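First, the structure itself, so that you have it in front of you.
Here the complex is missing a single protein chain, while all its other protein chains stay put.
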Amino acid sequence: MARVQVSEAEKVYILHGIRDDLRVDGRGCEDYRHMEIETDVVSNTDGSAKVTLGHTAVLVGVKAEIGKPRPTVPTEGYLEFFVDCSANATPEFEGRGGEELGTELSNTLYKVFNNKRSIDLKSLCICAGEHCWVLYVDVLLLQCDGNLYDAISVAIKAALFNTKIPKVHISSDDEGGKEIELSDDPYDCMRLNVENVPCIVTLCKVGHRHVVDATLQEKACSVASLIISVTHKGTITCMRKVGGGSLDPESIFEMTEAGKRVGKALHAPLMKLLEQEESLGKKRQKVYTCFPGLPLVSPQPPREESGAK
Amino acid sequence: MTNSPCPHPDNKPFSGQPEKEKTWGGKRFRAGPVAWVIYFNMPTDTKRVRGPEVSQSPSLFSCDPAAVLPSKGPRADGRRRDQVDVRPVFVRCGLVSQAKGSAYLEAGNTKLMCCVYGPRETDRKDETDMKCGRLTTDMRFAPFSCPERGSWIQGSQDKDFSLMLHESLQPAICLHKYPRSQIEVSVMVLENSGSVLAHAVTCASLALADAGIEMYDLVLGCSMRQDGTSYVVDPSYMEENGCSSVSCENQGGLTVAFLPSLNQISGLQSDGDMTEETLTAGVRTCIEGCYKLYPVIQRALTKAVRKAAPSQSES
């Protein structure tokens, strides 16, 4: 991950600020930076979204392909995640530098979606044991400015919402062979129910408190973070400690509670926004949003505010 | 071949013409009668003796259906449900002559081995930190360790385990005492009968202690599996991977790495779908499980130290 050098004096300044619930950029401890979401940005994918969070920018594309179901679960399709750390995001990703982070991120995404409820995998089944839809979720990091996990998860949710899978028709011929016909009509497609897709909240332990959506400077002051992926119902699909330090059990409990609260609040405005953008159709203007409790400190002031609050 | 999540090799990140268009668009796709599963993404390997291109585990053709795990009553191995009932652990230090420190751990049928090499000069000269040592972890599964044969090539699951192991161990090691050097920890899973990561953490911290690496505390691992309203501690492979008959409410797994005398959690990982309350209770349960393990590990360590001490003073 991109690293920044923070001097001791700066660290003290950041630490003291966070102790008093005031962060360097004016946010409170549980506030997100300005977030922009745009869906359907890449035309040759089946679903795509671009999310920027502060200076962090990620692009997610979903491609649906027909594959063979895993032998252990013949009646379900599956998701594959791939995270590409573009060398444009930070110079450290040049060569093989981004590979480790890419595997770490994609492995976490597998864990986040490793439950029966996030996506209805049964709806991806075409023909039990033989054919199913495989959703390849490709994440491209365009710019790193801290809090990659949260931005990626929001982008994935938006891209899955945007995904249109062509309807298929199965007919069997006389010899017992099966034929699969894909619908040519672009409007005759299946949509995914993304209601249960979780959002990731990363809580960074700084001093005795924890902050949401840490910047790189704040991250440099912390020893450990907790990644929590929360569904709209407030259940947790994945929790993981990252970073080189250890955490007190009590602070883990506090952070879980805060993560659940913040994550749960994220879903409703996000869904509303996605539906709003969808309803605008092809000729839509770009829709921007920011999340609740957020003072406007965006680098470019939003051109159009949506009623996300 | 394996079910481990691995990125599809021909997975090009949405560039150019979508594959689908070429293959299916407009054309009719014909699927023949049941063919042998071609589910094989392994790159060709010239450095090993190769077998047939495709082979399948016999368990896929088993005539008796997979047993559904009961969600009530005692567990398959006789342990109690909803109790901090960990499997008895057998540990031994210093079995590998070539390593600086080593440990072997057996919990039920889970068998793993850990070796520690170093501190020695780091491989990566460019990233040398003048003040701090570097810890490298490598966790691998022997191909015969799981019910389904694994590949020799390290999958992304193994890499994930290595990373978790790294994060769990690092807070316990006084890395600042080993400037410009690296400590290598490698774990080999010989038989996977569940809770591998938790036991790997315990085993690795024991091997580090055996190697004489300065540490703040031992690191102990414990895992649990929630299934509806009941839970099992230190689950077996079947309990970890078997599907239960109950609905998908509140299901999941949790692994905790714990520093017992400092009361700190150094590693935490959960998956599935659980409520916050369940998770919080689960973390407490795992901590309790770690404390149950503590005396056994301490005893093994003192035994190893005693064994090493007289031989040095005699000779």
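By written order: A and B. Residues from 1 in each chain.
The rule is simple: a residue touches a chain if its C-beta (ideal position, glycine included) is under 8 Å from a C-beta of that chain, and two chains touch if they have at least 3 such contacts.
One rule holds for everything that comes next: contacts and distances are computed from a predicted model.
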### Task
Among "Ribosomal RNA-processing protein 43", "Phenylalanine--tRNA ligase beta subunit", "SCO1 protein" or "Exoribonuclease phosphorolytic domain-containing protein", find the name that the UniProt record gives to the complex chain excluded from display.
"Ribosomal RNA-processing protein 43"
### Shown chains touched by the chain that is not drawn here
B
### Query
Of B:Arg50, B:His176 or B:Lys307, which sits in contact with the chain we cannot see?
B:Arg50
### Summary
Given B:Ala99, B:Leu197, B:Cys286 or B:Leu301, the residue that touches the chain left out of view is B:Ala99
### Residue in contact with the excluded chain [from B:Ser186, B:Asn250 or B:Gln264]
B:Ser186
### Query
Tell me, which residues in chain B touch the chain that this view leaves out?
34, 36, 45, 47-52, 54-59, 61-64, 95-100, 109, 111, 113-115, 117, 120, 138, 140, 142-147, 149, 152, 154, 184, 186-188, 190-193, 312, 315
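We take it that only the chains that are shown with their structure count from here on.
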### Message
If we count contacts the way the header does, which residues on chain B are in touch with chain A in the complex?
### Response
3, 5, 7-8, 11, 13-14, 16-20, 24-26, 28-34, 37-39, 56, 60, 156-157, 159-160, 163, 167, 170-172, 248, 250-252, 254, 259, 262-276, 279-280, 283-284, 287
### Task
Over in the complex, which chain A residues touch chain B? Could you list them?
42, 44-45, 48, 61, 63-66, 68, 70-72, 80-82, 84, 103-104, 106-107, 110-112, 114-118, 127, 129-131, 134, 136, 138, 140, 175-182, 184, 224, 226, 231, 234-249, 252-253, 256-257, 260
